[in-house]
Every structure is written in structure tokens, then in C-alpha cells.
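Removed from the display is one protein chain of the complex; every other protein chain stays in position.
Let's turn to chain A:
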């Protein structure tokens, strides 16, 4: 096994920022807004770096798809301990329609090219909330998947994954190569310390085009309109169960 882990990282609007919808309702305002690495991607990077520190794997490669700015995010991953980065160049226009299906095709192609042993992704991105990329990537590669991982143990030839599911926790054993997606409680990501950021400057980021990987970026989905969620209205207190039933009928809920 190559001992190489591919980690996907996505540049998203910072979680603390108040999101505002563009006046033309075509999307959200991203100009001049603070961006950072998707929190679940941070957890994914942390897990990969921990594996390398335990000498279970040899190399961590951070990958991101998007325009020039995503290089910042790759650099943060390098500062956290990744060895090198791959920037899949996607123009700003194409990036608007880039979704999980295209990204998973790119990741699948890269995994084959880099002969990766594992792909670790965040379970979902906090902007799209799709929760699809990991699963699609595994399907395209025909690899097993360990999603919503809250604990990962890498052993020779396979991985033990404890998954957070609705009913509780599920432990599965899957063969490598495999795709894992990180859930919140997998670990606590480290801060990219300033000395490490300086060291990361020397690490390489390779540029790749989707065409070089043989991936078509055309999307079959089109965003029609983006709106803010409706304002939360005040509630009404009722005196009895009959009143409650009456009010619910009035509102057309039953």
C-alpha cells in the first residue's frame, strides 16, 4: 500500500459570519466576506495528520477544487501538517455550479492517479450541506465507505470505523482502500501555529485542471432562486387541547 491519504478541503464562508442573500436572489454575498476551511474538513485533516504522526501512513495530500483563493485553504491544511497540496483549478464561473457529483469525479480520478490508500473528507460542507461527496466518491471508485466517523482505527489492510447513526453508534470493519467522512466528534483540530505556517510556505501545491483528469464539469442542476428562511413568528398560547386542535385545523395543518 502506498501509505498515502488524500484529504479533501473546501473553502467556505466562515461559520461565525452572518449570511446575507444577494439582492438578485441568485446566491449569498461572498465578496469581502470572511472565508475559512470547512470545519468538518479541518477534522478530516487533523485525523490524517494524526495517522501520519502515529506512523500508520506515510503522506498526507490536501486537495481542493476551485478558483485561485482556495490555495489559502490548502495552505492552512499544509500548516496543520499535510505534506503537499493539489489545487484543481476551476474558474469562478464554473465554481458556482460545481457540486458533489463533479467533485467526487475529480477526487476519484485523483485517488487513482495518486494511488491513495484512503480518502478522508468532511461529512458535509457548511454552505451546501449536501452530505454526498464522500458517498459518491466511494461509489465511483467502488470502494467501501465509512461515513459519519466518530472514531477511526487503521489496521493492516482494513479500517475499523465507529459511525454516528440515528440509533446510536455503529462499528464497522471495511477493507482499504476506502473513503471515510469525518463527523464532529472524531477529533479536535489543532491550530495552525504561526511557525508551521511559515514552514508550510516551502511545501508544494501542484496545479491540475479537471480536463487533465478527464472530468467534465457540466452540471445538470441549476439554482433557480435563493431566499432567506422565513422570519420566525411569535407563538400563541392555548388554554386547552380542544383549542389546540382548533388552531391547528385553522392553520390547515390537520
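Convention: a contact is a pair of C-beta atoms (placed from the backbone, for glycine too) under 8 Å apart; a residue touches a chain by one contact, two chains touch by 3 or more; residues count from 1.
Operating definition for what follows: contacts and distances are computed from a predicted model.
**Q** Mind telling me which option in "Acidic fibroblast growth factor intracellular-binding protein B", "Acyl-CoA dehydrogenase family, member 9", "Glutamyl-tRNA(Gln) amidotransferase subunit B, mitochondrial" or "Sm-like protein LSM2" is what UniProt lists for the chain we can't see?
**A** Checked against "Acidic fibroblast growth factor intracellular-binding protein B", "Acyl-CoA dehydrogenase family, member 9", "Glutamyl-tRNA(Gln) amidotransferase subunit B, mitochondrial" or "Sm-like protein LSM2": the hidden chain maps to "Acyl-CoA dehydrogenase family, member 9".
**Q** Who touches the missing chain here, A:56, A:184 or A:197?
**A** Once the missing chain is taken into account, the touching residue is A:197.
**Q** Consider the whole complex, including the chain that is not shown, and state which of A:9, A:48 or A:79 touches that chain.
**A** Among A:9, A:48 or A:79, only A:79 touches the chain that is not shown.
**Q** In the whole complex, what residues of chain A lie against the chain that is missing from view?
**A** Touching the missing chain: residues 16, 32, 36, 72, 75-76, 79, 191-195, 197-198, 201.
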